[in-house]
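The structure follows.
With one protein chain held back, the other chains of the complex are shown just where they sit.
Each chain gets a letter, A and B, in the order it is written, and its residues are counted from 1.
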Amino acid sequence: MKRALSPAETPQVGRSLPRLESWLKVTGRAEYVHNLRLPGMLYGRIFRSSVAHGRIRRLDVSAAQAVGGVHRVVSAADLKGIVPDPYYGPAFHDQPVLAVDKVRYVGEPVAVVLAADPHVAEEAAHLIVAEYEELPAVYDELEAMTSKAIVHDALKPAGTFPDLKHLKGRTGTNVALDFHLRRGDAAQALAAADRVFEHRFRTQQVMHTPLEPLVSVAESTDSSLTIHTASQSPSFVRIEVARLLGWPENRIRVRVPFLGGGFGAKLYIKLEALVAVLSLLTRRAVKISLTMEEQFFTITKHASSFRIKSGVTRDGRICARECEVWWNGGAYADIGPRVTQKSGFTAAGPYDIEHVAIDSYALYTNLPPAGALRGFGIPQLVWAYECHTDMMARELGIDPIEFRRRNLLRDGRPQATGTLMRDAAIEKVLDRLAVLLEWNRPFDRGTGVVRRGRGIAIGFKACVSPTTSLAAVNVNGDGSCIVYCSTVDMGQGSDTAMAQIAGEVLHLPAETVRVVHSDTDVTPYDMATLGSRSLFHMGNAVKLAAEDALKKLNQLKSELQMPPDAAIPEIFKKKYGMQAGNVVGTGSFIPSYAPPDYATGLTSDATPFWMVGGSGVEIEVDTETGRVRVARLVNVADVGTPINPKIVETQLSGAAIMQLGFTLFEKMLFDEHGQLRNASLAEYKIPGFLDMPEEIINEAVSAEQRSGPFGAKGVGETGTFGVSPAIANAIHDAVGVRLTVLPLNPESIFMELQKAK
Amino acid sequence: MRRSIQFRLNGEAVSAQVAPHETLVEVLQDAFGLFGARESCGQGLCGCCTVVVNGRAVSGCLYLASFAEGGEVSTIEAGSRLDAVQEAFIECGSLQCGFCTPGFILMTRQLLEEHPEPDDDTIRHYLSGNLCRCAAYPQIIEAVKLAARKMRQT
Partner (left out) sequence: MPFELAEPRSLREAIASLDAKDPSVRPISGGTALMLMMKAGVLRPSRLVSLGKLGLAGIRTGPGGELRVGAMTSLRTIEKSEIVRKGWPVIARTLRTLANVRVRNVATVGGHLAHADPHMDLPPVLSALGARVTIAGAAGERSIPVEELGTGYLETSIRLDELITLLEVPPLGGRSAAYLKCTTRSADDWPAVGVAVSLDFQGDSIREASVVIGAATDKPTRLAAVERILVGRKLDENLLDEAATQELSVEGDLHGSAAYKKQLIRVYLRRAIHEARAQSR
């Protein structure tokens, strides 16, 4: 591959440059932790709980220990010398490295078998015997509000992140966090409204299923630890493992190569604390690679319940809204409290409503933990409020797009928190959806068995705040450039985007810029690669760092009395007498933020930017079977000004197709004992080629995020927002039945059709 | 229990010590340091472990290494230059995280051998046993068609 060092003649931002690592990926050479083998490495195989809630009465590992080739079997009792308080988590320190005394869900790690041969470890793990005294369990988020089964006896807020400092939980309940927002007087406004509508919606528990299952490797010496991990948050891993061990951060190194998908599954701490302590315990390198099945017992997306109630005036204006949202967080909080709060405050939707009351609850249950999954709770909310919007529009006899247009939250108006909307092209997104769907032209509704319908939905999201990104840009003696940042490229194309940003500032072709992958010994702090924050936050940091480098180069030029158009290598040559030296620019970015008032949830500065996404669909329903075929899927988004339009398009379309799976069939199915019945890709189906809509159109509206790097903002999640309600709205349009529970599988549609007969 | 098997790997005669239970993808990784075929779902459904044995694509995670004895095994690492399919995947942006990409490329080569001018339906059916969680499916269809055009031109 030719990589010229000549200055770029054209702008780097706005280029549809193929991903920088394309060659590595099409030749199978991309580095994943999956590939890593270290000398003397042991493989760990996890033995997991078979009960949903219980005290561990007896754990017998003797048979496993006796298997030839087993190095050691480790349970919580063995960890005490290394980690006195073995609990971790980003919001609460509630999750044990291995179960201590109690288990809280089926599939919770209880012990680990270590062996040089992974088959031996697996075989031996089957021989471990555990006896439990079973405790009452709770699985449903609504029941968890009042259940006598309490998942955690004590709650230990982590206090790590500034936006979660207020966390305390409610001891003696399953409530990890309750968030409340009060704007105006919703109760009174509802009483005075001309029409009032109230609906309830639910979403199911699903899983990220990155095709590279979670995997971590640790190697250690007496005083240092290196963790190679498929993680979206290397900086957090280092901080959290350092805290657990009582070590300074500089003794721990966290390296992250490419990720085979993340989607939120590989955030905060997953296997890292476990491999770290196992390596310290055995003085060997230790690798744990989860199977696809085990991923289902590790991290999932919140199931949720939503009650929404709106008051509407005679002329179709929404004047008041009450929202109650219950998030099923599973047995450990993970980042659920942030989902509850950050998504909670947008629960009233992208509408200009004077009186809003929101109550949002993060609940513990005895299910596998739930975290963030491509949307941080937003798809669950949009599902509810956009079905609700359509239901009201139809009742009122107003066209669904017209009804939305009458109520849209426009730039300059306060969102429910009181934060003013800025650079949020909500109306443009709605307008483009209407155009691309040819909303005003006659629509063929089908005849006989197959009926056709169409629907739309729009949603918005506030990017999580406040979070920090740091970057360094190094210009070498020959003028070539290296970007150091801890953003993890898990497929979203961040390496390429960062190279384009640095290249734009330094007038270098982006393909000549190298981006060093996360290595906490080398790359500076970054909060995490999550919530579509990286392009904005890290993009700004990289831009600042590149500008800093440029400034230093220009300073050198003037110190050396060189002409302004002097080439970079000439500067270094003059300064050092040969090709030598380098210039390092640094950049640090944290947006402004005002925390919400605890009682009212109001704040003047809730987020650094708003993401806006909408989808429209045309579908066919087979009325004899309830099967739905999506013929056309249109996704429109405000992503600011795209840095790389082609990658933006694949992000929008990929996110929408992923959400299509969550909409139509993906669902984790539990029995009455909290046992997961479909923990494999044979029984938990994700969208494949034959599930694709015949036609997919993606469009980023012309827009600018003025505070973003070159007008850009995040896009990774935006395509998910509108898909589910658009399809439910289209089903209603086609056959007149309304589904309020995801997924919209053929059987539930058929059963509704039967009821309607 | 281990025994030596001989086969050709990407054009070279090789031998490996394998246990009866070891799969082809394990042997490629552990004995030959080839990681382009990788186990993901472990059930032959996702195609990440695709390997070509005697000219036919197989799921390397469900294929006993012993069965490759005397055969011709080819992986994504074969060859030193990009072919039309790889070029098309790059140009069409048909990859995101890249974990499934080698499998898709090997399957696309087989598809184009059988169907030099495939229509959408043929592509979808042929590749329906490969999963991409990043869902680059529309871009993969583009790449298959572009690769077909490239191959016809040369």
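Assume contacts are C-beta pairs under 8 Å (C-beta built on N, C-alpha and C of every residue); 3 or more make two chains touch, one makes a residue touch a chain.
Predicted model, so just to flag it, every value in this text is computed and none were measured.
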Displayed chains in contact with the omitted chain are A, B
Looking at B:F7, B:F35 or B:Y63, which makes contact with the chain not pictured? B:Y63
The one of A:K156, A:R405 or A:K685 in touch with the missing chain is A:K685
For chain B, which positions touch the chain that isn't shown here? 1, 19-21, 23, 42-45, 47, 50, 56-59, 61-64, 66-67, 107, 110, 125-126, 128-130
Residues on chain A that touch the omitted chain in the whole complex? 119-120, 122-123, 126, 624-625, 627, 661, 665-666, 669, 677-678, 682-683, 685-691, 745-747, 750-751
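Assume only the chains that are shown with their structure count from here on.
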Inter-centroid spacing, chain B versus chain A (mean Cα positions, whole Å): 30
Partner chain B, residues of chain A touching it in the complex: 16, 18-19, 21-30, 32, 34-35, 37, 119, 208-213, 258-263, 291-293, 490-493, 646-647, 649-650, 653-655, 657-658, 680-682, 686-690, 692, 696
Interface with chain A, chain B side, in the complex: residues 21, 29-30, 34-38, 40-43, 45-46, 48, 75-77, 82, 86, 89-91, 93, 95-102, 105, 123-125, 127-139
